[in-house]
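Of the protein chains in this complex, one is absent; all others appear in place.
Every chain is named by a letter (A, B and C) in the order it is written, and numbering of its residues begins at 1.
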Amino acid sequence: MKKECVTMLLAGGAGTRLGKLTKNLAKPAVPFGGRYRIIDFPLSNCLNSRMFTVGVVTQYSPLVLNKHVGVGKPWDLDRMNDGLTVLSPFTGFNGGNWYLGTADALTKNQAFIESYDPDYVLVLSGDHIYHMDYEKMLAQHKQNNADVTISVLEVPWKETSRFGILNTTDDMKIYEFEEKPTNAKSNLASMGIYIFNWKLLKEYLEMDRNSTDSDHDFGKNILPALLHDGHKLYAYPFKGYWKDVGTVESYWEAHMDLLEEDLELFLHNNEWRTYSHDSNFAPQLIEANADVHQSLINNGCIVGGKLDRSILFEDVHVAENSYVKQSIIHPGVRIGAHVHLERVIVQENVVIPDNTTYIAQADEEPIVISPDFFEQATSS
Amino acid sequence: MKKECVTMLLAGGAGTRLGKLTKNLAKPAVPFGGRYRIIDFPLSNCLNSRMFTVGVVTQYSPLVLNKHVGVGKPWDLDRMNDGLTVLSPFTGFNGGNWYLGTADALTKNQAFIESYDPDYVLVLSGDHIYHMDYEKMLAQHKQNNADVTISVLEVPWKETSRFGILNTTDDMKIYEFEEKPTNAKSNLASMGIYIFNWKLLKEYLEMDRNSTDSDHDFGKNILPALLHDGHKLYAYPFKGYWKDVGTVESYWEAHMDLLEEDLELFLHNNEWRTYSHDSNFAPQLIEANADVHQSLINNGCIVGGKLDRSILFEDVHVAENSYVKQSIIHPGVRIGAHVHLERVIVQENVVIPDNTTYIAQADEEPIVISPDFFEQATSS
Amino acid sequence: MKTMMGLINLNNEHDFLNELTYFRCGAAVPLAGRFRLIDFTLSNMAKSNIQEVAIFTGNKYRSLMDHLGSGADWDLDRRHGGLFILPPDWNDPTDISKGDLRHFHNNLDYFERGKSDYVLISGSQFVSNTVYQDLFDYHIETGADVTLLTTTYDLLPEHHACVKVRVDENNWVTCLSNDTKNRHVFTNVYVMRKSLLLELVQDCIANYKTHFFSDGVKANLDHLKVNAYHYDGYSAIINSVESYYRQNMALLETESYKQLFSEGAPVLTKIGNQPPTKYRGTSKVNQSLIATGCVIDGTVENSILFRGVEVRDGAVVKNSIIMQRCTIEQGVHLENVILDKDVHITENQALKGAKEKPFVIAKRKTI
Partner (left out) sequence: MKTMMGLINLNNEHDFLNELTYFRCGAAVPLAGRFRLIDFTLSNMAKSNIQEVAIFTGNKYRSLMDHLGSGADWDLDRRHGGLFILPPDWNDPTDISKGDLRHFHNNLDYFERGKSDYVLISGSQFVSNTVYQDLFDYHIETGADVTLLTTTYDLLPEHHACVKVRVDENNWVTCLSNDTKNRHVFTNVYVMRKSLLLELVQDCIANYKTHFFSDGVKANLDHLKVNAYHYDGYSAIINSVESYYRQNMALLETESYKQLFSEGAPVLTKIGNQPPTKYRGTSKVNQSLIATGCVIDGTVENSILFRGVEVRDGAVVKNSIIMQRCTIEQGVHLENVILDKDVHITENQALKGAKEKPFVIAKRKTI
C-alpha cells in the first residue's frame, strides 16, 4: 500500500559516551525526564506530526528497547496497513549483515521502504530530546521542490566548532558543509534530521553500497555526494528546545533544563504530548516531614526527605532526613535515611544505604551510581 | 515476574531444502493450508495449551515473519506481563553475535529467559504441522520428576533410518539416542520438542558455550551430554498428525493430507483452532460454470473453472475452462482461461497466462512456479 | 491538515427486517456472507483518514457492541480518538432535547474533545465501498456549508423513503423532497464544519425540534449553502426485507461482486478464525457466495453461505441466504429462504418462500 512518506528512526547506536548508562541498554532506551525513555520523544513527534509509517532500526542490546517499542501502542502506531516496524539485523539469501553505518541501515532495509512505494523518506535519530512537527518540514520540502531537506538549529557562534555546520544562501539553499569548522561562516548546525526524495536517495544508496572506502554514513558520504552532484539541498530552520544527550554531562544538563521556568511546559505541553508506557503505580505519597521544591516526581514514589531540583522516576523511595539535590533517580531506587546526594544519577533498582553521601562538585562530571557501584567500591 | 514455563520457539532456520519457497522468506513464514503460515501451528498450540510466555527466535529473512508475528495479537499472546517477544540477533557490550545453533539461540537469549525466573523451558521449532497440548507434556514431565522430556512419535519401522530414534525402557525413560539407525531397536522418533529443567539446562548451555568443537545443537550436543551424565530423560509419546514440511515433496504431501477424509477435521477442529491473520477479503465467489471437488478455498477467490483436490489461498482467481488438480495456489495468483495445472505449487501474485499447461507426473517433484519462473523460462 | 471526524447516526433507522431485527438493530444485520450492514459505512470512514468515529445507537445495540468490540478490526482502537459507541443513557433531568437531538445534546463532549474541524455524518443503510476523501476535498473547494453525497438509481421500492435532491448548474441544492420520480437520491452521507453542526444542534434544541437533518439542514436550505457531490460507483440502499434480499442476490453476479469488493480497499469486518471452506467429493456449487469455515457435501445454487455453514450430502440450497453456523442436514430442500444464525434444518425438510417474499427463519431454531 502506497504511503507518501516513510520515517526511518535510527535507534541502533551504542551511545558509548554515556558510559554506564548504556552498558546493557541501547541509548534510545535510556530513561529520561522522570517517566520516559529517550526514544519516546521522536516517536511522540511522529504521532503528533501524523507520520504513521515508521521503521525503527535497532542493533545494540535491543531487549529493553524492543520490549518498550513493541508494535508502537503507546504512540498509536499499531496500525493495520503501516504503523511501527522494528528492523533488526538479519541474515538473507547471501548470509548475515550487520548495519555498518547510518546510510547502510537504510540500504539493508530497502525492501521494507519499497513496500510502501514512498515519495519521501524522513530519517531521524533516536537520541535527541525535542518537539518537532515533521509534517511542516515535509510541507517546506515540497514547497522548495527540494531533493533533500536538512533540519538545522541556530547554535551560539562560539560553539559552532562542535557541530556540523551548513552554509546556505538567503533562501536557505545549502552550498557547503563544514564539519566542526574553526572559523564558521554560519551558525546553522545540522540536527541529523533529513527528508529525501526516495527515488534519488535509492540511487545514491546503491552507489554507496558498492563503494569500498565509504563509511556508509549520511553526513560523511551521502549528503556530500548529493551536494557535489548539484542536487537541491535545503535547510529547514528549527526553533525550540533541542538537546543531544550524548554524554553524561549533557544528559544531566537536559534534566536540569526541564526544571527551568522557561522549559517547564516542555513536558506539560497539552498540545504536544510525549507518550510512553505506564506501569500503574499508585500516586506518589508525600509524607508528613517531606520538603519538595523545584522537582519532578512520578507515580509510586514515597518521599519522606527533602528534594531540591531533582527528578524522581517511578517507584523511588526517599526516606526521612535525606537530602537529594540536583539529582536524577531512575525507577525502583531506594534511598535510605540521612543520605545526601548532589549532582548524582542513580540507576534502576539501586539501593543507597542509610547515612551515605555522594556529591559531585559543580565542575565535576555528575556521579553515576550503577548497580555494581557498591561492589566495585568494596572490591577496590 | 516469575513464570513457571518459558517457551522458546526456534524460527531462525533458512529451510534451504524448500528451494524457491524460502528464497526470500523464513521457513516458518511459508504459507500453509489455504490461509496459514507454518508458524501459526506451534503458536496456536501455545495459545491452546495456555503457554503464554513465548520467545520467537528469528534470524533469516525475518521481515515477513516479524510482520506476521508482531506482538502475537492473533494468538492472544499480546499480554501485559509476558506474551510474545521476537528475539532477533543483536550486538551487545562485546560485539555482534549471530545464533550458531539451536542451543546457542537459547544461550544468547539467557537474559530474556531469566527475566521470568522459570522452572521449565519448552523448546519448539517453527516448522512442523501438528496439534499438541504442551500443558499435558509439562504435567507428564513434572509427574516423572524428569530433567528433560522429549516428545516422540511412533514412525513406521521401515522409516526409522530417516529419524533420530530414542531407545527407552518400559516406563519411557531414555537410555540411548541413535541418529538414523540402520537397525533400529525402537520406532520412537524425536519431534524436536523438549522440556528442560531450566537450572540444569543453564549449566549445560554454559559448558556448551565454552566448548570449541560443539555445534551448539540440542540434538547433537546438549541432549547426549545430559544423558551421558546420568540425568533423567523421558520420552513423551505423541499421538496424532505430525508432519515435517522440510522439502517441496513433503510440503505438497502435507497439503494433500489435509484433503483426506481422516484429516479433514484437522483445520476444522473447533476444540483446537489454528489462528492467523485475516486480510478481510470478501467471501469466495463460485461462478455459474465452476466445478469444485475435494478442495479447500479461502476468501476473495473467484472460481470459474474446475478444481480437484486443490488448495486455494486468499484472493486467487481461476478463469473459466481451466483445470487445477492436486495443486497449491498461494495468495493473489491469477490463473487464466484454458490453463491446466497438475501437482503444481504457484507462489504469491504469479499470473498464469491463458492456454498454459504445467503438469508434474506422479513420480516427479511438484513444480514450483515462482514470480521469476516465466522470466527464467523466456531467457533460457 | 484538515480532517474529519465521523458520526454514524442510527437513531432514525427503524428495525425494518422483521425476524432479522427482533434482537438486533438494522445496522447489525449480517449480509454478503461475512459482513454486517454497518461495516460498509465504518470501513469507508476508516479509509478516509477519519481517526475518530461515534455511533449514536437506538435500542438493541448489544449485538452491535459485540460486533464492533474495541474497533480494532477497523483499525479504530486508538489511544487518541478511535471508536465510541454511544447508546441512549440519559441522566440529565434538565435536558429538554428531543428526537435524535437528545443524542447530540448528551454527547457534546465527543465533538468538543475531537481534534477535527469537520464532521462526516452517515446512517448505515447506504452500502458502498469507497473513500470519502473526494467528497471532503470537494466540500473544502466549493466553500459550501453542507455537502451531501448523492447518487442516481433506477428507482426501486427501497428508494421511495429516500430524500431526493434537485440542484442548479453548479450543484447547489435547490430542493430536498420525497419526489417519487426523481432519480437523484441523497445517500444520508453529508459533511459540514463541526462549529456549524454545534450551532444547528443548539438552534434545533432551543426550538424543540426532533430531527437534526430535517429540522437543522433541510429546513434551513434558504440560508445555508448546501452542495451535492455526485457518487458514480456501485452502491445500494438497504432498508427493507425485499431490498436486503435483492441486494444480496445481486452480488452473485461477478460484475457487481468485483465492483463492490475488488475495486476499492477491503471492506473491514470482525475477524473470525475460520479455516478455508471444504468442498467434498459430492459437492456441487454454482453461482454462490461462500464464506470460510463451511463444509459442503450437497448442492448450493445461487445462494449465500455465511461462516461455518454445513450442507450435507443430498441437501439442496437454492436462491437462499444461510447465516453463520447453520446446519442443513441430508436430503433437505431450501428455496428462497433466509436462515438467521444457528438454525438447524433436520433431515429431508423442505422449505420454500417466494422471490418477492423470502421465508425468514429466526435464529437458533431447529426445524
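Heads up, the rule we're going with is that contacts are C-beta pairs under 8 Å (C-beta built on N, C-alpha and C of every residue); 3 or more make two chains touch, one makes a residue touch a chain.
In this text the structure is predicted, and so the values were computed from the model without any measurement.
Novice: Given the contact definition stated above, which residue among A:Ala111, A:Leu285 or A:Val351 touches the chain not shown here?
Specialist: With A:Ala111, A:Leu285 or A:Val351 as choices, the missing chain is touched by A:Leu285.
Novice: Which of these touches the unseen chain: C:Tyr61, C:Tyr118, C:Tyr132 or C:Phe261?
Specialist: Selected residue, touching the omitted chain: C:Tyr61.
Novice: For chain C, which residues reach the chain that was dropped from this view?
Specialist: Here the touching residues of chain C are 22-23, 59-62, 65, 69-72, 77, 79, 85-87, 89, 91-92, 271, 273.
Novice: Since one chain has been left out of the picture, which residues of chain A touch it in the full complex?
Specialist: The list for chain A reads 33-35, 74, 264, 267-268, 273-276, 278-300, 302, 307, 311-313.
Novice: List the residues of chain B that touch the chain left out of this view.
Specialist: Counting only chain B, the missing chain is touched by 47, 50, 73-74, 76, 79-81, 135, 275.
The definition used in the following text is that only the chains that are shown with their structure count from here on.
Novice: So which chain is the furthest away from chain A, centre to centre on CA atoms?
Specialist: If we average the C-alpha coordinates per chain, C ends up farthest from chain A.
Novice: Report the chain ID whose CA centroid sits closest to the centroid of the full protein CA set.
Specialist: Answer for the innermost chain: B.
Novice: Is the C-beta contact count larger for A-C or for B-C?
Specialist: Comparing A-C with B-C, the pair joined by more C-beta contacts is B-C.
Novice: Please work out the Cα centroid separation of chain A and chain C, and write it as a whole number of Å.
Specialist: Chain centroid spacing, chain A to chain C, equals 46 Å.
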